[in-house]
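Shown here: the complex without one of its protein chains, the others still in place.
When the chains are written out, they are named A and B in that same order, and each has its own residue count from 1.
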Amino acid sequence: MTKWNHLFADAFVSAEAEIGVSVEVGPGAVVHSGVRLGDHVQVGPHCVIGQDSQGKSDSTTIGAGAIIRSHSVVYSGVVLGPQLETGHHVVIRDGTIAGENLRIGNFSDIEGQCSIGDYCRFHGYVHIGRGSTIGDFVWLYSLVTVTNDPLPPSEIFEPVSIDHGAVVCVGATIMPGTHIGIGAFVCAGTIARGEIPTGAVVAGPDGSVVNHVKRLVHLGTGLQHPWMNHFRRGFPEDCNERLEALRREILASCVEDDFLGGRR
Amino acid sequence: MTKWNHLFADAFVSAEAEIGVSVEVGPGAVVHSGVRLGDHVQVGPHCVIGQDSQGKSDSTTIGAGAIIRSHSVVYSGVVLGPQLETGHHVVIRDGTIAGENLRIGNFSDIEGQCSIGDYCRFHGYVHIGRGSTIGDFVWLYSLVTVTNDPLPPSEIFEPVSIDHGAVVCVGATIMPGTHIGIGAFVCAGTIARGEIPTGAVVAGPDGSVVNHVKRLVHLGTGLQHPWMNHFRRGFPEDCNERLEALRREILASCVEDDFLGGRR
Partner (left out) sequence: MTKWNHLFADAFVSAEAEIGVSVEVGPGAVVHSGVRLGDHVQVGPHCVIGQDSQGKSDSTTIGAGAIIRSHSVVYSGVVLGPQLETGHHVVIRDGTIAGENLRIGNFSDIEGQCSIGDYCRFHGYVHIGRGSTIGDFVWLYSLVTVTNDPLPPSEIFEPVSIDHGAVVCVGATIMPGTHIGIGAFVCAGTIARGEIPTGAVVAGPDGSVVNHVKRLVHLGTGLQHPWMNHFRRGFPEDCNERLEALRREILASCVEDDFLGGRR
């Protein structure tokens, strides 16, 4: 029988979990032994933190200042950096390691053994297959699915990697073994595959290169990608240098006048 | 510390919440202060009602006769009309106002600041972006995603509006700024955009107009759209006049013999 920590009268917090200062745990939440919650962490109602995985029970580290919203499940064997923010009903499985200030939307699912950089933003219903590698400042919009099996079902394992600053729009599917280059842009509903160059825009059921992100312009406002030209909300000031370096690298990738190779 | 209402021994109901007559609250559910539950409301197990939003805590009003199924989350600052019915694991964020008898399926997510009319039916995994405006008698089927940012990520905000009686089928994506006219029909998997006329049928990755709903006929039964021709289940009798007016307006929109403009 687990012994509960009686400081959290309405929750099920193991007496063996390590709890930082000013931690809040909502009614009904379960925090298993082996979990370390950093200072000022908020765990919402009915979450389960440190869920063991097939009998294995590793430690789980949640960095300082995290907000984990209700009904979320974080497995044991997970290390999440400071200022994490999850939506409701999020699942993060064993072996996932994420950097600073990851934000994950409602109903998203990180299937484990994933490496995720700093300041990533995932919206709702994002499904990241086991073994994926994701850089810094990556945007995954609703219903993006990242796969890993090229001949389903099989034992072949070809995980995806997504480089810094890439943007994957609503409902895109990333096929096994895809590499998405720095700052690339995957349009809504695309089935992306293969090698996607730095700064490329891909679209359609074959994931063809159709443009360079530099040519993504909003007519009404004149705003122009790469996105770090005009969007910095939610990033601390000390990100500016990294974002600026990414911006330059993406712009530099647009060397040809006729980038539209994918259309010929 | 919140003081719990001891009439609900298995749940966490704030003593400051206003509770109507014959209200039921399932085990583990959390009802915050500032919530008003109308008469005969049922709150399922493990729901969270009146969740505050970034420190702001407005009131939350759930109309009489609502059934909120387990694991659902309703934020503070929400006003939901009578006879609401949610599936399980539904999320409704702050600033959403809905009319009578909204029905929302499992795992759906209304992202806030949305205005929703009467008698809407949303199936599962429906994601409605912040700021959307939705009329009466609107049908959104599974995995429909309603967006609002035309150059993601950006600060540009172009929410969608969907008029009375429109039908959006499984897996359609509604691009930012789209206006879906009265009784229009968006086929499964469509990426819809721009101005969709009253009664139009749109389909495909460009959301082209391919038909008028009047020409949607089921061969086996002879049933023919607009849907209020043959479907009234679940609507109270006093809706008939409103449905009849919609039906006439949709039929009247099919004036040309050659409506199929989108195909030329």
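Convention: a residue touches a chain if its C-beta (ideal position, glycine included) is under 8 Å from a C-beta of that chain, and two chains touch if they have at least 3 such contacts.
Values in this document were obtained by computation on a predicted structure and should not be read as measured data.
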| note | Missing-chain contact among A:23, A:41, A:62 or A:91 belongs to A:91
| field | Absent chain, residues of subunit B that touch it | value | 10, 26-28, 44-46, 69-71, 87-89, 106-107, 121, 124-125, 139, 141-143, 167, 169-171, 188-189, 204, 216-218, 220-221, 223, 225, 227, 230-231, 233
| task | Spell out, residue by residue, where the missing chain touches subunit A. | result | 12, 28, 30, 46, 48, 51, 71, 73, 89, 91, 107, 109, 125, 127, 143, 145, 147, 150-156, 171, 173, 175, 191, 205
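Definition applied: only the chains that are shown with their structure count from here on.
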| request: Give the rotation angle, in degrees and rounded to the nearest 5, that superposes the C-alpha atoms of subunit A onto those of its identical copy subunit B. | output: 120
| query | Once you find the CA centre of subunit A and the CA centre of subunit B, what distance in Å lies between them? | reply | 28
